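Apart from one protein chain that is not included, each protein chain of the complex appears where it belongs.
Let's look at chain A:
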């Protein structure tokens, strides 16, 4: 409660009825304002808006220009100066004020009836306005421009101690008198009328119908709700008016390419359905760039929306794969914990390797860490790369052991065994014996498993290259076996 209602209404009118501002400026900035043709209009505007000091100031200019009306001017000026208004300081009680006002009103009445202002119609009109004469005030329709200005002026000069609940009694009649049957109320008028009557639901309803988006009603309702001024009737699905409107507004934001992020915050503040609405909407944000996808992900992760996280990662992985960015696709599928996709991409990597003889995205594969376990194929990819690394670092026994394990522990898919055995060749051809006897036997068994009793056998027999490879392997394995038997059978030192 920041001061008497009337003062706040006057402030409101001064802020919102500004059609007259340019006229006021024009007159005030002219050389001799009192000679300006709009001079009296401006004085009237000041009086109608209760801007007494400014009115008196202008009038004084007129008085000095026209000494003959000095007497009249002094009286009017005095009346305006003395007019009792509700004050912010609360130094007087309401009864005191009303009494003072009554006396002042009677004094004005006397001067008018005595014909004091009879020779100057402008001043007489001002006196009538001071007396709250409705007709006199209505004559200045064009200067007030709206019925609610008329309402406030009327209150100022007939009932300055008005209380909020009394407004509704003056509102409708003010509108009717002002429009005078010539025009009909516009939507804004209806909204204001409902506001004067403190019919909050009506205000919200009217605004919802007239305004082109939910911004205003959503925020207004939210404020009213926070002040506990809105008695929410429970909408049949259990939510309330505030949430209903916020959901509508936020949903609208989601169709905007960047404002959707604001929508997220709004949904966060809707305790009943906000989360599920967010889940449904956030999946529809076009993931046009990686940046955007990461933004969406961050939002989902913060709110533990695991399904949505998985979905976004899968979509990005698929996109990357379509554009042949295998590394990116792999890291997205790992993030999505999508084993099937990881397997698919690992296969592509391995296929690439077979075709080109080298790996792409080495960094990624080398640093897979525990996520390697997401899928068997991925594990194989990681381990296979490790084998190459060990070989590159000349840690041959370790490399050999790993290579063998890949086959015996069935980490490697059967389709890849031939490649692995071929990789073993250089190890078998080394000057130093690397594979132990047992390991060599294992290798031989692997080779036999691969070529004998295997439907793939046909392929090997038809393909010359394959047959040659197999023969070379058999030879190398046999030679290695021979060397290792001797080595292992030799007693140290002899």
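Annotations for the structure displayed:
What we mean here is this: a residue touches a chain if its C-beta (ideal position, glycine included) is under 8 Å from a C-beta of that chain, and two chains touch if they have at least 3 such contacts; residues count from 1.
Basically, contacts and distances are computed from a predicted model.
As stated in its UniProt record, the chain not included in the shown complex is "Protein SEC13 homolog", which appears among "Proteasome subunit beta", "Protein SEC13 homolog", "Serine/threonine-protein phosphatase 2A 55 kDa regulatory subunit B" or "SRA stem-loop-interacting RNA-binding protein, mitochondrial".
Shown as candidates are A:212, A:258, A:289 or A:490; the residue that touches the absent chain is A:212.
Across the entire complex, the residue among A:66, A:173 or A:255 in touch with the chain not shown is A:255.
Taking the complete complex into account, A:276 is the one of A:94, A:165 or A:276 that touches the chain left out. Against the chain not shown here, chain A presents residues 212-214, 235-237, 247-248, 251-252, 255, 273, 276-277, 280-281, 283-287, 311, 314-315, 318, 322.
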